[in-house]
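Inspection log for the structure reproduced underneath, given as structure tokens.
Omission of a single protein chain aside, the complex is shown with its protein chains in their original locations.
Naming follows writing order (A and B), and every chain is counted from residue 1.
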Amino acid sequence: MPTAFSRILFSLLLLLPMAAQAGDANDFAAANPAKQASLLQQWSANPDSARLALLEALQQGRVAADSSKQAFIEHDGSYRAVEGDAAPTGQTRKLRLNNRMRGLISTAMASHQLLSDDPALRLAAAQELQKRAKPAQLALLEASVAREADDAVRDALTLALANLQLVDSDPTVRLAAVRLLGETGEPLARTRLETLLDPDVESDPSVRTAAETSLAQVKRKLLVGELLGQAFSGLSLGSILLLAALGLAITFGLLGVINMAHGEMLMLGAYSTYMVQVLFQRFAPEALALYPLVALPVAFFVTAAIGMALERTVIRHLYGRPLETLLATWGISLILIQLVRVMFGAQNVEVANPYWLSGGIQVLPNLVLPYNRIVIIGFALFVVLLTWLLLNKTRLGLNVRAVTQNRNMAACCGVPTGRVDMLAFGLGSGIAGLGGVALSQIGNVGPDLGQSYIIDSFLVVVLGGVGQLAGSVMAAFGLGIANKILEPQIGAVLGKILILALIILFIQKRPQGLFALKGRVID
Amino acid sequence: MQRRNLIKALTLSASIAAMGMTWTVQAAETIKVGILHSLSGTMAISETSLKDMALMTIDEINAKGGVNGKQLEAVVVDPASNWPLFAEKGRQLLTQDKVDVVFGCWTSVSRKSVLPVFEELNGLLFYPVQYEGEEMSPNVFYTGAAPNQQAIPAVEYLMSEDGGAAKRYFLLGTDYVYPRTTNKILRSFLVSKGVAEKDIEEVYTPFGHSDYQTIVANIKKFSAGGKTAVISTVNGDSNVPFYKELANQGIEATDIPVVAFSVGEEELRGIDTKPLVGQLAAWNYFQSVENPVNTEFVNKWKAYAKAKNLPGADKAVTNDPMEATYVGINMWAQAVEKAGSTDVDKVRDALAGQTFAAPSGYTLTMDKTNHHLHKPVMIGEVQEDGQFEVVWQTEGPLRAQPWSPYIEGNDKKPDYAVKSN
């Protein structure tokens, strides 16, 4: 409830001539950190649109001071005075900001944006103030609510105001604020309401009961968000496991090669992504954001070619001796790791998310779904579909299945088994390469990248049932979700150990995995 | 037929006997210096640059005429990130190559592995990395930070008005000894400063953990209870997925600052730094520190990397353990000059109180008794170019407390180096 006094004060502030703020930038530049902080706090309580440019520049770290403590703003490398057109004297130094200062600047910025004509900006500012508003801004918020024409913005502002009104002297105001907070799903609201349950803090029993009801409401909403978040992270982990394991489901599951170099195919896929990124940076910086899309085919073909070369030179001599493929491919993996280490250095290389894979979408107040994870879930399903189509709807797939089921019979029927082996191994490696592109978007890219996924990949394939694509999909998502259910209960380390123990037990029960091949084949 | 078999038999036995032999050629009138850093395996990422830094420092000392008129000769071995191999190679350096001093090790476990060998043979080891303390051997000089020279000042900063006046602390680490010990010290430090137990959360992940979704969600949930700071002792490779997840879930340094104890310039080379800007790290040295000694140091390193064609030489950076290596070798050389001999006992005595103008901008002193350097502590903020900007530093170098007073029973430990019992 805005008081008359604050309204008058606020309109007076709006009417103040610009000149009154002329010294702001220079005051700020000359002040010590403590003074700067109090200046920012004053500004957030009394916004003035003339200060917007200065705050924006501060937020972007473009404000500098010269030796006479005059403030300048950097524009593309040159410094311009905030007021007047004086040139900097002596050496200019950028103002040093720390996180506390940045937080205060954001708050001040939000207060100033409330004056904006753009409802979207005002809404964002109101949401920012829900998190950050300080008691000093009470009057400002009251005035803004009264003034606001846009419904959405007014609701957001009312909520921001309610946070401050929890300590209002008037119990009815407090009651209304408590009720309002109950309708949100904000994690912060929970803590704020919890403090009100204490009779020492909140003296009015009716407000305390209301706080209790509101708290239950908030908790319910938070629980929904938490559960959804857990489900999503399980799916996301599952999709990553799936991408890591899918190539192996072909080279190991169908061809029977214990491919210890599978992890290195993932790694090479990730390094291909890195190379594509570097080429884009050098030759097409304006299209940099598209590099992951280009990296997909590149990684696929690079790893498929390497896979086919390996198949022709090494692995084809080892069919029918599965345990020996383990040793040979282990050797290959050592060579590939060291090769990458010599070529690119032992350090990780930097693969940056393009803007469309950075950040996330705020679904609920306590649930953000990162874009890169959403895209990867979709991508994993796409790759599964692609693999399924290739294996079940193409001639190559038919041949692959024929060769894996009965090599001699297939050869008798005229299937070129050698060629099919090569293509199938290439396909498996290529898919691992695609997995590598996805992995490069969530983790680090270094020579040892593959090593950290190889055990998980084998477990996924074995758990799903060797040779069963659907089994691998189920196993990957099952493991992902089980992991994410266990992790909050017993921690990441014990969770991982428990999962491994469970897999070992499960395989005892069903030695052929989730989806066993039906039949009575015996050696 | 017969003869050929006999020859085979002889070759075999000869090859077994040869395993014990050494291949280094004895050069006249040099002082041998051992370098014991992993050049392959998982730790190669971090340790390779320390080996190169050690070689550069040795070259530099040789160019100035060596020590006591003798040139230094580096003996480099590769313990391949394999802990028992550290002990074996340490013994090889001391007994076969007969080096006078060894610079090496990164992980605590590798130091623990070689320690009995150095104590048995009365060798001298310079250890350049920040660690958990709880050790003070007469045969080791520790040029990295003890917990009170890194972790505790960092937390004091987070508690201060400038650091955001955090009320709640989320201690996140990889599950091994250094994070566990550091967090134990920090927990009892925080409690002594009046932070309630419910405001401290400790979470650990397995080695190589790459899925931080649940943990980041927990951090968010935890932070709803008050101003929160995350103290990260997450190890090496897990940092990239951790920071990416933080950024993608919309957590900014202004809301929840993360201060890391194992992320430095070298680690940032492999990370896209945009999402990290504003996050913090605590060290005793940053490449961005401005003073003439450091400028010269950084330039020398860049020139060396280019001249030796090291991988990624165009982006060569210096970091805290590299500075510690540099300081360690120089201090040792000064001590040898002072002692007039490379005898371990004489050098040890000469090292007490030795000073050196370090790139950090301070004149560092080797403590008279506890074998640790007095070091300044700096908090740096990650910048977009992969460097740190110092936002806070201690007034001067701090004396190390390897036996942290925040751990029970340590008050009974002597404040001078004794052989481990």
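Observations on the structure shown:
Just so it is clear, a contact is a pair of C-beta atoms (placed from the backbone, for glycine too) under 8 Å apart; a residue touches a chain by one contact, two chains touch by 3 or more.
The criterion applied here is as follows: contacts and distances are computed from a predicted model.
Taken from the listed names "Amino acid/amide ABC transporter membrane protein 2, HAAT family", "Hydantoinase B/oxoprolinase family protein", "NADH dehydrogenase subunit L" or "Amidohydrolase", the protein name that UniProt assigns to the chain not shown is "Amino acid/amide ABC transporter membrane protein 2, HAAT family". The chain not shown here is touched by just one of A:Lys69, A:Lys94, A:His317 or A:Arg419, and that residue is A:His317. In the complete complex, the hidden chain is touched by one of A:Ala86, A:Ala284 or A:Leu500, namely A:Leu500.
Annotation: of A:Phe300, A:Phe458 or A:Phe477, A:Phe458 touches the absent chain (contact as defined above). Of the candidate positions A:Ala53, A:Ala120 or A:Val342, contact with the hidden chain is made by A:Val342. Listed by residue number, the positions of subunit A touching the unshown chain are 252, 258, 260, 314, 317-318, 321-328, 330-335, 337-339, 342, 451, 455, 458-459, 462, 466, 493, 496-497, 500-501, 503-504, 507-509, 511, 522-523. Although one chain is not shown, part of subunit B still touches it, namely residues 1-2, 5-6, 8-10, 12-13, 15-17, 19-20, 23, 39-40, 77-80, 82-85, 87-88, 91-92, 95-96, 108-109, 112-113, 115-117, 120, 134, 175-177, 180-181, 204, 206-207, 407-409, 420-421.
We take it that only the chains that are shown with their structure count from here on.
Chain centres here are Cα means. That of subunit A falls 31 Å from that of subunit B.
Looking at the complex, you find that subunit A touches subunit B at residues 33-34, 37, 96, 98-100, 102-103, 106, 131, 187-188, 190-191, 226, 229-230, 232-233, 236-237, 240, 338, 341-342, 344-353, 358-360, 362, 366, 368, 370-373, 442-446, 448, 452, 483-484, 487-488, 491-493, 496.
By the touch criterion given at the top, residues 40, 42, 44-45, 48, 161-165, 175, 203-206, 208-211, 213-215, 217-218, 220-221, 224-226, 237, 239-241, 244-245, 247-250, 253-255, 257, 266, 269-272, 274-275, 278, 280, 311-312, 381, 389, 391-392 of subunit B touch subunit A in their complex.
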